[in-house]
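A protein chain is absent from this complex, but the other protein chains hold their places.
== subunit A ==
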Amino acid sequence: MNLDHVVVVGASAAGLTAAEALRREGYDGRITMIGAEQRLPYDRPPLSKQVLAGTWEPERTALRREDALVEADWLLGTPAAGLDVAARTVRLADGTAIGYDGLVIATGVTPRRLPFGHDLAGVHVLRSMDDALALRKDLLAASSVVVVGAGFLGAETAAVARQMGLAVTLVDPLPAPMIRQFGAKIGGLVAKLHADNGVTVRTGVGVSGLVGLGDQVVAVDLADGSSLPAEVVLVAIGSEPATGWLADSGLSLGNGVDCDSLCRAAPGVVAAGDVASWTHPELGVRLRVEHRMNATEQGMAAAKTLLGKGEPFAPVPYFWTDQYEVKIQAYGMFPEDSVPTVVVGDPAEGSFAAEYHQHGRVVGVLGWNLPRETRKLRARIGGAA
């Protein structure tokens, strides 16, 4: 089929990158960008860092200046509501139907919510710019916050709120923060980092309820029977692929949009970014990576596939987090049964790099305030431990 019209659903990092890659690779047909939010593409990592802290104005997060945006028709504030793969048509929430020759699905993820309490004022999730600004507004007016969930988003938010002068309690059912990402050893260091900065770290206990007074949240009940006073609550308990609009599409939605190693989900349909899972050709496992770097790399890979120039998508994942004065950087994979070994520096000195070993191989490299050395160790991934 001739490629004369590419529709990109999702106007954030992955979608924008795919559109830019199409143009760069010589595609000069029509591109339609569909975004659920009213905003032009902006960067999300700063939301839980500089935007929440107020050190960046929202405009600073723009992924491109308006005059440098890729040539496309922009349909913003118009979420997609359905997909007909056979008829090659995307349906928008307002009922509009848009035909395509090629489709890029890049709708990202939506925050997971607790089964209770989200109707109370003061209870937040954090995914969009509007979410970040609303949370910041409440934090500025409060003296304490409870952060539910100690993954990337929760830990970063706890750090920012602490630096804004609030009393912060960080709650997670697992024994330490970021244990899902990096294991117990690093998790213990993250717990200590937060405790040293004055955060009350309540790990190993879940949340059983949010208590309201009128329509305002006033407390978080924990599963051990205790209760934490709360003026503001951030619920940061992970996210779900934004695939609701694809429920009747016939696409395989086992783990987000299931793709092959070339990011293909169906004829003429590719997916990229947080929403897409694919089989990593070298690791031989199905991955779905909710990290900023992947949005860029997979957006480019998916665009090339649409143009018939696709190659198996085999990245070394990269992600990072900034908390207080600490930057944690990670290249590769950190499976639950991999074992970290410090190879440079010393955790006690606040600066080190560790290799993660699994089945006699290096699968991941983690750096704690040691960026240059960590980057150099990336070459060790895949090699013998």
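What we mean here is this: a contact is a pair of C-beta atoms (placed from the backbone, for glycine too) under 8 Å apart; a residue touches a chain by one contact, two chains touch by 3 or more; residues count from 1.
Here is the rule we use: contacts and distances are computed from a predicted model.
In the listed set "Sigma-70 family RNA polymerase sigma factor", "ATP-binding cassette domain-containing protein", "Ferredoxin" or "CidA/LrgA family protein", the entry agreeing with the UniProt name of the missing subunit chain is "Ferredoxin".
Touch with the chain omitted from the figure is made, among A:Ile98, A:Met300 or A:Met333, by A:Met300.
Of the candidate positions A:Pro45, A:Gly122, A:Gly154 or A:Gly364, contact with the unshown chain belongs to A:Pro45.
Interface with the hidden chain, as seen from subunit A, comprises residues 21, 24, 43, 45, 60, 63-64, 292-293, 296-297, 300, 318, 320, 322, 327, 329, 371-372, 374-375, 378.
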